[in-house]
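Here the complex is missing a single protein chain, while all its other protein chains stay put.
Moving on to chain A:
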Amino acid sequence: MSNVLVLVDHTDGTVRKTTAELLTIARRLGEPVAVFIGDGAQAALPALGQYGATKVIALTNPELSQYLVAPKAEALQQVAAKIEPSAILISSNAEGKEIAARLAVKLESGLITDAVDVQEGPVTTQSVFAGNYSVKSKITKGTAIITVKPNAATPEAAETSPEVEEFDVTISDAAKTAKITDSKPRAATGRPELTEAAIIVSGGRGTGGDFAPVEAFADSLGAAVGASRAAVDSGWYPHAYQVGQTGKTVSPQLYVAAGISGAIQHRAGMQTSKTIVAINKDNEAPIFELVDFGVVGDLHKVLPTATQEVTNRKS
């Protein structure tokens, strides 16, 4: 069986759920070989073995994280030259997409970004035009390079006992030209990660700037909090939580939109959610075209009462 290279997505060594999804997908296409950039490959072994990684290639060259993207692409090219994978799977985030873009040029290979499903072939599925169309594609040249969105697969365990293989890469001067001179970690909120959450409660301009009822309702459901661009642009909520075309694309089990009108660019980021609920005081708001359940009313009244009711039922 052919090798399928999976770039491990981790935060300071903690393997993210998307990696389990990538490994699960990789098993449909061949034998998953995980590539771990940075320190902590040894500690990550159980997490990677649980989802079927047959081998973990560790790249620890410090230059890989001192510069933006280019060295990582160069390193993956060198790994690919050695293990000759039939496909390369990378998480579809800003960095992942840029790594994939560079690899596509380097390896003269076809690239598909933002896959929401990948099946044998590989045949990918993408959701385009704000989720209004679904497109199935194939890669016709070289190594299939695919960036995969969160929640594209349900992680399925398949225990293996991989070992770490250190791999030496050489980074060219040409790849060391965009230097990261400072990095400020974002403060943790204690809530689930937006792109990975099963439930999201988002607030828009209709909150009038007060996100407390949105956060309280989210917490009663164990949900992540999102925001529309109007709320972000008004400075009411950080940009990292924006849902939509220029924010995050999410596809949770349940999406609750409070005080959000449902503009096409917002829909682009949430339309594929399994169940959609909206609270909006305007019964003609376009968001109601999408909902499974909608409440026409003032979110400042509905959310606090609903939060209380959820808390009562849960206790």
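Rule of thumb we're sticking to: a contact is a pair of C-beta atoms (placed from the backbone, for glycine too) under 8 Å apart; a residue touches a chain by one contact, two chains touch by 3 or more; residues count from 1.
Convention: contacts and distances are computed from a predicted model.
A.B. asks: Looking only at the UniProt record of the hidden chain, which name from "Electron transfer flavoprotein subunit beta", "Monosaccharide ABC transporter membrane protein (CUT2 family)", "Cobalt transport protein CbiM" or "NADH-quinone oxidoreductase subunit F" is the right one?
C.D. replies: "Electron transfer flavoprotein subunit beta"
A.B. asks: Using the definition of touch stated at the top, determine which of A:32, A:49, A:259 or A:294 touches the missing chain.
C.D. replies: Per the contact definition at the top, the residue touching the missing chain is A:294.
A.B. asks: Based on the whole complex, identify which of A:30, A:131, A:204 or A:262 touches the chain you can't see.
C.D. replies: In the complete complex, the chain left out is touched by residue A:131.
A.B. asks: Across the whole complex, list the residues on chain A that are touched by the chain not included here.
C.D. replies: 11, 68-70, 73, 93-95, 97-98, 100-102, 104-106, 108-114, 123, 127-142, 174, 177-186, 193, 199, 221, 239-240, 245-246, 253-254, 264-265, 271, 275-277, 279, 283, 288-298, 301-303, 305-306, 309-310, 313-314
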